[in-house]
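Since the structure comes first, as structure tokens, the remarks are kept for the end.
Every protein chain of the complex appears in place save one, which is left out.
We call the chains A and B, going by the order they appear; numbering starts again at 1 in every chain.
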Amino acid sequence: MTTFLFYFFAILTVVAAAGVIAARSPMYSAMSLVGTFFCLAAIYALLLAHTIAVLQVLVYAGAIMVLFLFVIMLLSLGEAVGPAKVTFPRVVGGIASAVLFAFLVVAARPFVPVGAQPPPSFGTLQSIGAQLYTQWLAPFEAVSLRVLVARVGAVVVAKSRV
Amino acid sequence: MLALVNPFTDAFPGAPENLANLLWVIVALPLAGAFLCGVLGKFMGRANTNFLACFTVFASFILSCLTLWAVGAQSTQFISPASGVPVRWALWLDLGRWFSAGDFSAHYGFLVDRLTAAMLMVITGIGFLIHLYSTEYMEHDDGYWRYFAYLNLFVAMMLTLVMADNLVLLFVGWEGVGLCSYLLIGFWYRDTEKAWAGRKAFITNRIGDFGFLIGMFLLVLLVGATEQMGRETALGRSNFSDIGRARAWVTAVHDQGPLNLEVLREWALRMPAETAKDRPGMTLGTTITTEGPLKGKTFGQVLTAALLLLLLGAAGKSAQIPLYVWLPDAMAGPTPVSALIHAATMVTAGVYLFCRLSFLLVLSPTAMAWVAMIGALTAIWAALIAFAQDDIKKVLAYSTVSQLGFMFMGVGVGVFWAAALHLVTHACFKACLFLGAGSVMHGNADETDIRRLGGLRKEMPWTWATFAIATLAITGIVPLSGFFSKDAILHGAHTTEVAGYPWVGHTVYWMGLFGALCTAFYMTRLYVLTFEGKRAPDARVPHAHESGFRMVFVLVFLAFLSVVGVVWGIPELVPGPGGRKVALMEGYLAPAMNLADRLASIYDTVTHTESSPWLGFAIAWAVALVGGATAWLVFRSWLPARAGKPLPNYIALFWSWARAKFYVDELYDLLIIRPFTVLSKGLYKIVDAGLIDGVAVGGTAGVLRRVGGWLRYTQTGNAQNYATVMAVGLLISIGVVLTWVLR
Partner (left out) sequence: MLTLPTLTSTDFLPLWPALILSAGACLVLLSEVFLSSASRSFQPLLTVIATVLGALVAAATVFSVPTGVFGGFVVLDPFGSLVSLVICIGVGLSALLAPAFLRGRQAERGEFYALLLFGGAGMSLLVLSNELIFLFINLEILSIATYALAAYLRRGPRPAEAGFKYFILGAFSSAVLLYGAALLFGATRSTLLPQMGAELARIFTDPTLSDRQPLAYCGLALIGAGFGFKIAAVPFHMWTPDVYEGAPTPVTAMMSAAVKAAAFAAMVRVFLVLGRGIPGDALLTGFSTLAFLTMIGGNLLALPQRNVKRMLAYSSISHAGYLLVGVASLFVKSGTTKGGVLGVTALAAGATPDTAGALRGILFYLLAYTVTTVGAFGVLGALERRDDEVRGFAWDLDRLAGLAQRKPAWAVAMAVFMLSLGGIPPMAGFMGKLLIFRSAVDAGLVGLVIVGVLTSAVGAYYYLRVVVYMYMRPAPEAGGLPERNLSTELALVLSTVAVVVLGVLPGITGTWLSRGGSVFLGR
């Protein structure tokens, strides 16, 4: 059952992600992205990482997507801009990506879900917090620096002057 | 280090050897002057630059005087690094290692013995006078700061040359004076001909420097082979029987470097000394057995080769056959520069080098014979060319070449003190002559053709008087300085026998006598045409004016020196080594030359027969008088009387040949320059322009540029295309990896 659900959501994730770049209308793209996020959250849940799954839905599918949609609507890019042109680079890129994907599938073939049994505390907020502040302290602090940089960068790029 | 900075700590000036700590200042002062004049001269203004340039050299001169006093003091000595025994009457300052490469090392050190002290007096003393003179001579030139920077640098480099305690540092000065001469001869570089003269001097000197370098390498190899054989062969070990001294020497070879003068002195002493005691050991005839380029040659052969190569170097610097051609053209620079080059610096370097290495020279009679013969030939050759030159500076230039030939004669027959003495006296009167010529040009709108001068005696009395004195000095009229110095050389040549070359002494003597005759002739001609008679009708200015105070003062002072210099040369004046009565200069330089004399007597390479010099002096004096009188008669009465009539054929022919400098420049052009030009042009056309430029470079560049041009089209500016390329690259790499793994 878990295996079936995993493949189901996994395929759905890939399809939705492909929809993000294939859709001509920004709105469809954004909606496909929401779909991707939801499917990812489902996969997290299947991995018993419930906290991450919830955060995924709350933060990405909730907050960030709403922001995306606001921006799209504010810029009134509602209409599709005509059918996608099939250019040589796109064809080559598409084929290359597909073959690459096939290769990776071949490479990852020996790995099948084994249904490991993690400890009951796995994925709880408490254990995540404990992990973050002990073992993963360095990356955690680095993330805070990264967020600060991203904010400053966003201000710089968005400001009107200059 | 503190001692370096503050030498006035305790006993100074009580203890003369304390002066050793100050030696570096002698070089540093003009060097700093050169730097300041070159960098700040333009902003400091003319007066400040003049002052600074003169002051640094003058301060060096004061220090040189102190040094002279110090090396004359009984207590002055230093411990030789190469033998551990004290060396008297000399100062040594070792500023530490300069560089080392493998086994080879060189120190930055200064050595002042009495020979160097005498040179210091000439360089800084006459150098200062020339600086002083230049302040007036260059007062209308905008490049004054450049000029004084070069001039100071010139002095600093020459001081480095004479004070160096090893040949490597000496070579720095050697190259430095070459560079400075190039800069100063081509000082007015906008004039193509003058720039060419600078280049000619530089290139000719480079040929000599090449010889010098190889000579130095040979000496390095020689010392290295000696040290190695001393350790490895039974024969060599007996040379090193005095363990303490041998150890000191080996240490010094590694620490101070093989080209340190003390190391070389000890080497020269060690080589033959052991055989004299009739014990087996390495001698100059021993074959070198250590691996290397010298294997199979004897020590003596290598030494001779090295000395002959050094002779080539010295011939380049001191303008001897075959490399003399640059010096006459070198008068293209400002006249004080010519004076500096001809008198105080540069050309004396070759003579100094052989006086400095006298202890090596006396080990090789072959090299001595070469030096003497080259000198004698040059002396006559240049004098003959000087006969027919009409440019006042050219006559003086050839006379310098000729006089340097005399000095080489002296070196070659082993009377080093006489060569050094002639160097000093020549510096005085030649500086006086050149600066007098400069004064003449200054007063005659830069006229240098003596046929268009004349009658200046009345118009430029000071210049006339000093020039006359200097002319008498160079022609060798008693009681002026040139007489005794030149005739000390001639006397030495007459009474000396170089082992294996018995004919050299006499040949050189007669050639020298002939050279003296020629000297008297052409110098009198120069004097007569310039100062006597009536003013030439085609003179540039109707009336010459006497130069200003500073120039005249310098001239008078130099003329005075030309007279009093005679004191140093009067024979049998003071008691010398061995109870003989010797000339002042011989006695003074004895400590510096004693090793050469000692080696010469041990090895019997040079034999001096004792005889009274007075008869020889009388002959030389008569010769000079005859030469001078002939010239006076010819140019004062005979020629003016024959005005309008053609000269006899043989005279005219000689005249035209001498005027064309015997076509030596043309010969060099035909034999060396022309073939090289043709060859290099051919090579350039076929190999460089055709093969390399056309096919290799042009072809490759064309293909590459075209490929680059094609590749540029991949750079479309479209981010999607870029991502595609990346994806394809990724695909290929993963594909290769996987097929490889899963194979």
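Please note the rule applied: a contact is a pair of C-beta atoms (placed from the backbone, for glycine too) under 8 Å apart; a residue touches a chain by one contact, two chains touch by 3 or more.
From a predicted model like this one, the values you see are computed outputs, not experimental measurements.
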Task: Selected residue (touches chain absent from view) among A:Gly94, A:Pro118 or A:Pro139 - done: A:Pro139
Open item on the list: By the contact criterion defined above, which parts of chain B meet the unshown chain? Give residue numbers in ascending order.
Closed with: 701, 704-705, 707-709, 711-712, 714-715, 717, 719, 721-723, 725-726, 728-730, 733-734, 737-738, 740-742
Open item on the list: Even though one chain is hidden, which residues of chain A still touch it in the full complex?
Closed with: 103-104, 106-108, 110-111, 130, 133-139, 142-143, 145-146, 148-150, 152-157, 162
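Note that in this section only the chains that are shown with their structure count from here on.
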TODO: Report the residues of chain B in contact with chain A in the complex, numbered from low to high.
DONE: 718, 720-721, 723-724, 727-728, 730-731, 734-735, 738, 742
Task: Residue numbers on chain A that touch chain B, as the complex places them - done: 87, 89-90, 92-93, 96-97, 99-100, 103-104, 106-107
